[in-house]
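Note that this complex is displayed minus one protein chain, with the remaining chains in position.
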Amino acid sequence: MIVKIDPEANRRTQKSKRFIWMKHSDRFMKGLLMVPTLMSASFVIFIVGFISRKGIAPFLPSVYGSERVNAFSFLSGTTWFVPPNVYGILFIVINTLYIVALSTLISVPLSVASALFVTRILPKKLQGVFKSIIELLAAIPSVIYGVFGLGIIAKSVVRLAELFHAQTAGGISTLTTIIVLAIMIYPTITMMSVAAISAVDPALEHHSLALGATKVQTMTKVTLASAKPGIFTGIILGVGRALGEATAVSMVAGNAGSGPSLMLFSTTRTLTSTMLLGLKETSGMDYDIRFSVGLVLIGVIFVSNFILAHFKKKVGRFS
Amino acid sequence: MSLVGVMVLALIMGFIINRGVGLLTWDLLIGDYHPTTYNLSLPTTESLGGFARPNDLDESAFFSQMWGLGLMDDVDFEGKAVVRVIYVDAQSPLQMMRDKNNLERVVGLFPGLALEKVIFSDLTIGLSRTKAENFIILFDTHEGINDLLAVSSGNGIRGAIITTGLLIGFALMIALPIGIFSAVYLHEFAPKNNAFIHTMRKMIDTLSGVPSIVYGLMGAAVFIPFTSRISKAEGGNLFSGALTLAVMVLPIIISATIDALRAVPDDYRKASLALGANHTQTTFRIVIKSAVPGIMSAVLLSVGRMIGESAALIYAVGTAIKDHIILTEKSASLAVFIWSVMAGEVPNFELACSVAIIIMAVVLFINVLIKLVARRFTLLP
Partner (left out) sequence: MKKLLLGMMGLLVFTMIGCGGNTTAFSFDASRNITVYTRDTTSGTRDAFFTGIDFSDAITSNGVLVANYVEVDGNGSMITSVKNDIYGIGYISLASLETSGLKGLVFDGVAATEANVLNGTYTLKRPFNYMTRAHWSGMERERQIVEAFVAFMTTIEGIATIQNKAGIISVEANTPSWDDIKSLYPVCLEDNSDVTIYFGGSTSVESVAKALSQEFSQKCGNFIAEHNHTGSGDAYKRTQGSEADGGNKLHIGFASRDFKSSESGDEGTSGFICFDAVVLVVNQANTAIDSITKSEAKKVYSGDKTLWSSLNP
């Protein structure tokens, strides 16, 4: 038998071995990299899962037995805590929605007007400056907004209350909370509106002007109309931020004990201030119930996002 | 009317600078929060008496001829009344007191200290509560001191600064690898138009909309028990805080890295593959290197977010202000420090605003850095 020795064969094998190794290392890397990705993606589930586990505990007979909280009275209650085991959250939800709605109502017109101003009226050079200012406002940590709220806004509200012959608890009131939140979400909505308005096709505006509309009419009817979806995204982000804001709100809200607080000068209580204030225990029902409040918060954010996104679609249809 | 933004920013900055700049000294940055106590004694003395009141001593100060000591009523950082030592004569026996815990050590009373109480050798007690004048009267009628307690001011934020640095450092160490690799996978390796991948991306996007307090709840529910089990920590500690922060900035890092990867021209990849490199080598040696500026802005954005974070840390770490930082114990970061100081006994606006100035300075610096990095980034071919 003749064994043919082919000098090239060795090299070919080496090459193809390397080729196979390269292909395999690709597949290996792909698999390896999937791990951190799966981890990242699953955090959402972790968060909801673990919070639910602790949050549902107060209502389960298996955990707290006869001391457990009645879920129905929890969801419909108007007093936060009546010892030993009665908690109520409905009025807190009403307060939270009320406050966020009013802050949004104050903030949106100001944001949109500012965005229009920055993109359409300001000369290019100053635009950058204004944008930086807005970005800086967005980057201020919430605790500093809280200090500012206590120091200046609360004091101003006391004076305001004097003018109306109303009484406040040293300025800690619903109105202060609303103002502080409005200031906090203003940069968010403004930045998104600026982006949305900048993306409007200038041709549209030229056409409008050419047809005889004034600059103001163009801005309001044409520019804004086509920027509406983007602005709405900004509003959704702003509302999300306002609903979840904890530190600043708990410093100026007052944590009222009961009843929806619709009067502007009375103290109030929101979902987030409930979670953050009066935090004494790290175990037991009083602690676990805050997770239940957290669950309700997640629910409220989810539902409001859903509703607002629905509106956004409707609004987008007509532009 | 759209100067609203400018006005508000000016108001906020003006307020915190106004209130805070007074306390902003180097001592604030490197000092302890808790005051230093001096516990001194002086059993017998010969050289008492005959001290003359110096001419430049403040009008409202009280002077003891026996001891050569000047005391005055003053207020401390929190506005509480203290009896302040403002003059100790060079020849005064008070310069040669002994530390009660280390009788070898000679410590002199010095101006600036707040005198709390004195127990004289006949067991008469002098309290700062009764004010400076009474103290001086007692000094003038007694000759030996058994126990003297004086306090130096605290309110330093060194502990908070170290805590913040440790938290951010550890959080980045955890979040950067996970985030960057996830981004690399999603952008470079994952099959496009795959429903599963699409769901994963959506889930990561949802993570960025979660409010910080919910992260705090998760940290308290998951990371505190976890770290308690694997270390000697009990309750909140810096590790649980770092883990919570890491999860919080993960979506920021992922999305910024994906943006950075997206901006790398596809030509780079094609050229590399054409030259015979495989997918892995292309990604790691070429693409990521080009995306480094983008990754740097991801880091900066995360740091900016973490430095101001308060709600999540209040739950996941705790609010105890410490000077001596131990990783397995709770400690307050800068933002939590402000919260603690404002929500505690007596809200100390001045101290809160000083710390706020520091945080804002860092935030401003980071914002400027991000702009610079972005500019360099877009200049890449």
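A and B label the chains in the order they appear, each numbered from 1.
In the analysis below, a contact is a pair of C-beta atoms (placed from the backbone, for glycine too) under 8 Å apart; a residue touches a chain by one contact, two chains touch by 3 or more.
Values in this document were obtained by computation on a predicted structure and should not be read as measured data.
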| task | Can you work out which residue in A:100, A:139, A:153 or A:222 touches the chain that's missing from view? | result | A:153
| Who touches the missing chain here, A:49, A:109, A:128 or A:299? | A:109
| note | Of B:34, B:53, B:98 or B:371, the residue touching the omitted chain is B:34
| field | Full-complex contact with the absent chain, from B:29, B:57 or B:127 | value | B:127
| request: In the full complex, which bits of chain A touch the chain not displayed? Write them out. | output: 79, 81-83, 106, 109-110, 113, 152-160, 162, 167-172, 179, 254-258, 266-267, 277-278, 280-284
| said: I need the residue numbers on chain B that touch the omitted chain, in ascending order. | reply: 1, 4, 7, 11, 14-15, 34-35, 37, 39, 80-81, 100-101, 116-117, 119, 123, 125, 127-129, 146-147, 149, 151, 224, 228, 234-236, 320, 322, 324, 329, 344-347
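The rule we apply is simple: only the chains that are shown with their structure count from here on.
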| Between chain A and chain B, what is the separation of their C-alpha centroids in Å? | 26
| task | Give every residue of chain A touching chain B within the complex, in rising order. | result | 22-23, 25-26, 29-30, 33-34, 36-47, 50-51, 53-54, 110, 113-114, 116-118, 130, 132-137, 139-148, 150-152, 183, 186-187, 190, 240-241, 243-247, 251, 272, 275-276, 279, 282, 290-291, 294, 297-298, 301, 305
| Along chain B, where are the residues that touch chain A in the complex? | 1-2, 4-6, 8-9, 11-12, 15-16, 19, 177-179, 181-182, 184-186, 189-190, 199-201, 203-204, 206-207, 209-215, 217-218, 220-222, 235, 247, 250-251, 254, 278-281, 283, 304, 307-311, 314-315, 335, 338-339, 342-343, 347, 349, 352-353, 356, 359-360, 363-364, 366-367, 371
